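Before I ask anything, let me first share the structure, which is written out below as structure tokens.
Only one protein chain is missing from this complex, and each of the others stays in its spot.
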Amino acid sequence: MSHPNKKRLRRSMMFLNCQKPGLIKDPYIYNPDSIMLDLEDAVAESQKDAARYSLFHALQEIDYRGVERVVRINGLDTPHWKEDIRVCVAGGADTIRIAKTECAQDVHTVEEHVLAAEKEFGRPEGSTLLMAALESCNGVLHALEVCKSSDRLIGIALSGGDYTKDLQTVITGTGVELMGARQQMIIAARAAGVQCWDTVFTNLDDMESFEKETRMIKMMGFDGKSLVNPRQIAVVHQIFTPTQKEIIFSEKVVKEIDEKKALGIGVFTVDGKMIDIAFYDGAKRTIALAKASGVYEGDL
Amino acid sequence: MEVKKAAMAGTLESSDAQVTVEPGNGTIELSIESSVIHQFGKQIKAVVLDTLGRLDVESAKITVVDKGALDCTLKARVECAVYRSNDVIENLPWGGVIK
Partner (left out) sequence: MINAVGREIPEEVLKATGKEPFKGAYAYDNYEYTKAAPKARTMMDPKRSKMVESIHEALVKCEIKDGMTISFHHHFREGDYVVNMVMEEIHNMGIKNLTICASSLGKANDPIVAYIEDGTIVGIQSSGVRGKIGEAISTGKLKDLAIMRSHGGRVRAVESGEVQIDIAFIGAPTCDEYGNMRANGGKSDCGVLSYAMVDAQYANRVVAITDCLVPFPNIPASISMTNVDFVCVVDEIGNPAKIATGAAKPTTDVRKIMMADYCTQFVINTPYFKDGFSYQTGVGGASIASTISLGKIMEERGIRMGLGLGGITTPMCDLLAKGLVNKLVDTQDFDMGAIESIKTNPNHIEISASEYADPFNKGAYVNKLDFVILASLEVDVNFNCNVVVGSDGMITGAQGGHPDTAAGAKCTIVIAPLLQGRIPAICSNVTTVTTPGETVDVVITDYGIAINPRRQDLIACMKDVKLPFCTIEELRDKAYAIVGEPSPVQFGDRVVGVIEGRDGTIMDVVREIKEYEFRD
């Protein structure tokens, strides 16, 4: 039985610098699905230790009101990641985001230390979830094995900045440089039955392009996006909120399938569209999304 | 724990606190400056002393310059300064004396 939160809604995953008390004290006000408390890039090398104390007490003492608490730990090529894992597990983080994941073995390595920490700090074994950030060509090419690497793994996230460097290009704003990685990753994630998140969009003055990119990744099948500012949350949520038309259709599909199944009918039509059991999960997902977005008033 | 050398943690940004620890002369010598001293002076003092007590620090000079930090931040800064004064950054007792 996998973790009950493994598939929770994660449209918006907002980065916050662990070293900034003003940022981490009440980000739930903005209603992100997840916050990603950062021990990695946002924290200066000389403050890695300080950030951990802040993280520990924040995890222990701040009521994040149901927002998922992900912690981004330092890469496996640094001296910091082992202590990062200890503090995450001791503090009770929901999920650990592994930076710069190259292959399944990286996930296994982290998992091993997480398990040890769960034992050390008396946390239930398997309670800490993992997600992997793919930040290199090698990592992206190993997407499928990473997705399948662990039962704790909730999904993979693209980290576009480092990835485009490795690709010997830059973020162009056209999305063309990320197209291959995005496709590869979402396909791998779906093949393995895990979630998939798009990279950050850092130009806060260009909300229009941010919106466009969010629409595109939603069409591609992504579950959500890593975010750098609370301004981006509402936009993502709005784009991921099903339309009334979609909700009504999905509601009919779910109800009809439930009904027809009992009568032994496999294929039928809803609003002139051919429907069979293959539509069921998608329609259920739409209803769940509508509920999470606060726009569903039906009885499903 | 002994405060072996001067060490500092935290910043002077809003909602943060800067804590400096220095070796003491057998007692706790605490000085607190805070932008919210009237409302929270008592609470800040109690949190700092409690944290030092948990860490078993009995001799130190502590200077806190508080900019409206919450208790969780105050604890984090005090602990960080004390462990830095001992050059300890790994295998910390999370959930033990740090809690």
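First chain written, first letter: the chains are A and B, and each begins at residue 1.
As a working rule, a contact is a pair of C-beta atoms (placed from the backbone, for glycine too) under 8 Å apart; a residue touches a chain by one contact, two chains touch by 3 or more.
Predicted model, so just to flag it, every value in this text is computed and none were measured.
Student: Using the definition of touch stated at the top, determine which of B:69, B:82 or B:98 touches the missing chain.
Tutor: B:69
Student: Out of A:170, A:204 or A:248, point to the residue that touches the absent chain in the complete complex.
Tutor: Reading the full complex, the residue touching the unseen chain is A:204.
Student: Touching the hidden chain in the complete assembly: which of A:92, A:126, A:161 or A:230 does that?
Tutor: From the options A:92, A:126, A:161 or A:230, the contact with the absent chain belongs to A:230.
Student: What subunit A residues would touch the chain not displayed?
Tutor: 22, 25-26, 29-30, 63, 204, 229-231, 233-234
Student: Contact with the hidden chain only, please: which subunit B residues?
Tutor: Interface residues of subunit B facing the absent chain: 14-15, 35-43, 45, 67-71.
Just so we're on the same page, only the chains that are shown with their structure count from here on.
Student: Roughly how far is subunit A from subunit B, centre to centre by C-alpha average, rounded to an integer in Å?
Tutor: Those two chain centres are 36 Å apart.
Student: What residues on subunit A touch subunit B, complex-wise?
Tutor: Its residues touching subunit B are 20-22, 25, 48-50, 52-54, 56-58, 60-62, 82-83, 86-87, 90-91, 121.
Student: Residue numbers of subunit B touching subunit A in their complex, please.
Tutor: Against subunit A, the touching part of subunit B is residues 9-10, 13-16, 69-73, 75-77, 79-80, 83-84, 89-92, 94-95, 98-99.
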